[in-house]
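Apart from one protein chain that is not included, each protein chain of the complex appears where it belongs.
Lettered A and B in written order, each chain numbered from 1.
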Amino acid sequence: MSDSLKRHHCLEPFSEDSATIGSSASAEPAIRVTFDGHREFYNLRGDPADAAFTDAVKSFTGQSIPDKANTLSYRECTTCWLGPDEWLVVYPSFEAGRFEKFSTELDSTDATAVDVSHGYIVLCLSGDSALDLLAKGCTLDLHLSSFNVGDCVQTGIARTAAIIANIAEGDHYEVIVRRTFAEYLAIWMRHAGAEFGIGFD
Amino acid sequence: MTSRRLESGGFVDRGKVFEFKFDGRTLKGFAGDTLASALLANDVAVVSRSFKYHRPRGIVSAGADEPNAIMQIGKDDATLPNLRATQTELYNNMVARSTKGWPSVNFDVSAINALFGRVFSAGFYYKTFMRPKRLWRCYERFIRSSAGWGSAPAGNDPDEYAHRNAHCDVLVVGAGPSGLAAAVAASRTGARVILVDEQNEFGGSLLSEDTTIDSVPAMQWLEKTVAELSNCETVQCLTRTTAFGYYDDNFVAAVERCADHLGKPPGQTVRERLWRICAREVVLAQGAFERPLAFCNNDRPGVMMASAVQTYVNRYAVLPGERAVLFTNNDSAYFAAVAFKKAGGLLAAIIDSRQSGAGVTAVTNAVDHGIPIMNGHLVTDVVGKKRVRKAQVAQWSGDTSQTIKNTVSIECDLLMMSGGWSPAVHLHSQAGGKNIWDETHHCFVPGETLQQNRSVGAGAGQWSLMECLQRGGDAGRTTAEACGFVVQAGQTYETPQDQENPIEPLWRVPASRSPDRCAKQFLDFQNDTSVADVRLAVREGYRSIEHVKRYTALGFGTDQGKLGNINGMGVLAEALEVPIAQVGTTTFRPAYTPVTFGAGAGEDIGEIYDPVRKTAMHEWHEMQGAPMEVVGQWLRPWYFPQYGEDIHAAVARECMAARNSLAIMDASTLGKIDVQGRDSVALLERIYTHDVGRMAVGRCAYGIMLGEDGLLMDDGVMARLGEQRFYLTTTTGGAAAVLTWLERWLQTEWPELDVHLTSTTDHWSTIAVVGPKSRELLQKVGCNVSLQRENFPFMTVKDAELGGFPVQLFRVSFSGELAFEVNIGSNYAMAMWELLIDAGQEFQITPYGTETLHVLRAEKGFVIVGQDTDGSVSPVDLKMNWLLSKNKDYLGKRSLQRADLVRTDRKQFVGFVPVDGKTVVAEGTQLVNDPLLPVPTPMCGHITSSYASACLGHPIALGLLQSGHARIGEQVVAAQSDGTYVDMQVVSPVFYDPKSERQNV
Partner (left out) sequence: MLLIKCPWCGNRAESEFNYGGEAGIARPANPDTLTDAEWADYLFMRKNPKGLHQEQWNHAQGCRRWFNAERDTVTYRFTRTWRIGEAPSSTRDVDS
């Protein structure tokens, strides 16, 4: 089995008819959205006080799991805190057999991992008005004083649940959403972003 | 028509002329006008008819309290009803229409009601139209149409609306002097500040008054202050923004009218934006409303609030009359009279109800401008119908219980009135705060607060400019400090000091006849509630202000009694002979001023009203022209019509394909949960009713879960993937609820169990391959495991490679046929689907939708939770006893022994066949034993599922029937909604292949 298998991420139909909305074709829109539909996602469950578990994860991913609520760690992969015993490990691209190796690594512990790679997609937001857009649908205060690089929150955006990850300086945010809610969220962004100017890649 | 526009002054742009239509007439105004100021500039006196008596009415105020000038603005689908002309900024080509009065405000056919004024007293509608009850519908139609409150557009609103969440340390509501001082003081500490004001520019009363701050004209101070705030990065300034609701935890909702003043929003501009503001501290600086005076015929056009006249003169450069009389009980209105005079109006007299009149500052000012003052006098009545012509003035000793004779009548076309001021305590009250009666200023002022808010300025009963600025600044610093910011010493302000005499309350004005017999003295202009109405309510036994409000409609209008309520409370207090503080206020509820539905809905309309979830194969289904069925948030193909087939033909064809050859269905919407951890078996044993631990690894089982009440909650196939690893499926609609249910028990009741639950609904797509040829198809596309019965028996699961893709393969069947369900990663699912469709051509592979799914399972008597069950059905009712383990406890087990659940006359699940062999009765049809019994005929059950069955050749139905299990072979009657009856044979719910041999092959 290889990555040569025919994959379709869930926003391909959306991408086909999306364009820049709300600002002139020449001007750079105040919000830019790119879809990343082929990352790998592992849902990880375990006791953070269990050294066997945390060591196993660290030796595999090369980084510690974040134990502080609503934070993430990132290097080769991004590990988002989802709950006191739950994390989402996100690898930037697919690699055959990686999950099986990861899973095996955890075999000797009480921790478990589930491959949910096909269940999520990432909408990468950037631009001056990216936070303004999120503020239209999210009740959380994403101001610098409370949301910084290394933070991630699970919350609602408009009418869907999503994870907002802050992994780079400047106006860059990753919105991780379940596959079947992604089109709704993208359409919502197209509507809600129009007043600022929004472009999709 | 005379122009009442002044040559100079004001904040209107005379170079920018706007044409607009009012009730069909074309008029002109300027940029900077409100619709009200433009109408006054055009000398339009009558702008509406009153609600009950249809009396002509004019513009009374200049703000949110306006009761009369209620307009329909804009045309076609962008029209907005019930806007206050006083708060509607004029734009070019505005189309405005009075919402009240038919056919026109100047000739209103319903004005005949006015002749029967005595008949239409308080409670009239209740008393007259409530009996006989059945006629109410006829009356109601007449009453509602003659009341006329604007009209809703017929089509969709063409404009965009938005919501916006915001967070700040200090929210300041109102940008008059106190609000500005608060915002500046808070912002200088570095706090995040949001300042909102409902007007098109900041300044509040400073925009209408002629005064100084720190020895410079107030306008200069205003400009400087606004500039400082706008340049401050941590301050968000929002004009045209009304904070209309104060909710729990310092959450304030405000609506920003971004484009209402432009007519049509340009480009992608939203028309209105709803701000949802979470503030750590709130400063309320909403100002105060001037009160009218309740004299006879005080509703005549040309009677206006004194401060409104001042605003029209100073801010809009409009003189609302030529010759005015001022009637007041306090000092503030003297300055309005002077402003009118200075602008070129003729001020005939100031009539002051107080025996000793006004203080030195006010009197000197008036005398300097040559205005005659009559202390100890009242305006008791006015003459003139469509416009005031004369004021009837009487000398008064100060005793309200007297009747008094008019002594003078003074010609005027404008009567300015001022009964004092009422602080706008609306948001404070909405926030749960109490109001207390201020004995000095005779008004309710904000008392104790329940949330993190404080009131300042006129809204807190602080009346001098100095006090407003000082207290505003203090509030800004205190709130910032409460948010943890370091504050500097307070700033002091210098303003002119006035020598004032106190207000003397005058809730109603004595007249030449008793208040119950004199001409109407209006309290609430919008609802035509008069002094006599409130007094009548008291005579009829009403005591509480809340009851009087509902009986007389006092304060029930779109203005919520901003103008008239306080006088009503005064009149009530007098009639009850109690202090006004004891009467209290009515409850203040959001919204402070009306909010459009558009703003409420925001972006949540049309295609983003709610998430629409689509499977990975959705586009393919759409390409085939399959109509979609909405299942919760999901869209599922309903059926796949070919060559103009209707649903019946398509479903019959799809069913026969599944039974005879090969069919395929997208089952991806099933809820899926991955279960792992040491104690997985222990958890599932307690959740499911069957013996989970006895399942061998690799086995599948049908399982049900009950609520603790013993009633069926959800069902699905579960598979044991490992010693302590399971894969659960749930119903499409139950996925989230089941996961939450399991997590709840795990986290709250059995935390000692080590189990991890993960939703995999989105990760896996599921393709059901159904029919006698399904095995052949999978073999054809290439499967790395043997699909033969010996190796892969019914109700087992295997990891496999299918057509090169990694899959989970389940041998399960929801149709009774040989079938496989393929779980595949969703990103691969479309490719897999196409692979199967292509390979299936030789077997005439037939895609099917939810309708065929339902027919196939009904032929087998399989239950659909939520369709055949409704939360009142036990597994015993469903004859699922075989699933109920006797070896363990599970949720709901004990309830199965409860008296109500062991009754033998419960509604039980059975099958039905129409005796005529052809009628498909509607789902939901009630069943009766004997239709000839008198109405209400006792019902003994109902149909839950009903279909035409192509393979059986007759209709089938499933349903719940009292004692149904014992009634197989009997007949009952389906009572159809059209009044006809269908005899139904009660049968076993398993219609097809009762021994279940076909799925086992």
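By definition in this document, contacts are C-beta pairs under 8 Å (C-beta built on N, C-alpha and C of every residue); 3 or more make two chains touch, one makes a residue touch a chain.
Please read all numbers here as calculations on a predicted model, not as lab measurements.
Displayed chains that the missing chain touches over the full complex: A, B (touch as defined at the top). The omitted chain makes contact with just one of the residues B:149, B:247, B:556 or B:702: B:247.
Only one of the listed residues, B:13, B:607, B:889 or B:930, touches the absent chain: B:889.
Check B:516, B:540, B:743 or B:834 against the missing chain and you find that the one touching it is B:743. The residue from B:359, B:376 or B:432 that touches the chain not shown here is B:432.
One chain of the complex is left out; on subunit A, the residues touching it are 69-70, 82-84, 86, 139-140, 153-156, 161. Residues of subunit B in touch with the missing chain: 247-249, 251, 276, 278, 432, 450, 708-709, 740, 743-744, 747-749, 751, 889, 893-895, 897-899.
As a convention for this text, only the chains that are shown with their structure count from here on.
Rounded to whole angstrom units, the spacing between the C-alpha centres of subunit A and subunit B is 33.
Interface residues of subunit B facing subunit A in the complex, by the touch rule stated above, are 160, 162-167, 192, 267-270, 276, 278, 603-604, 607-608, 610-616, 619, 634, 674, 676-678, 754, 756, 758-765, 801, 804-806, 825-831. Residues of subunit A touching subunit B in their complex: 1, 5-10, 13, 21-22, 37-38, 43, 45, 85, 110, 112, 114-120, 132, 135-141, 143, 145, 158-160, 178-181, 183-185, 187-188, 191-192, 194-195, 197.
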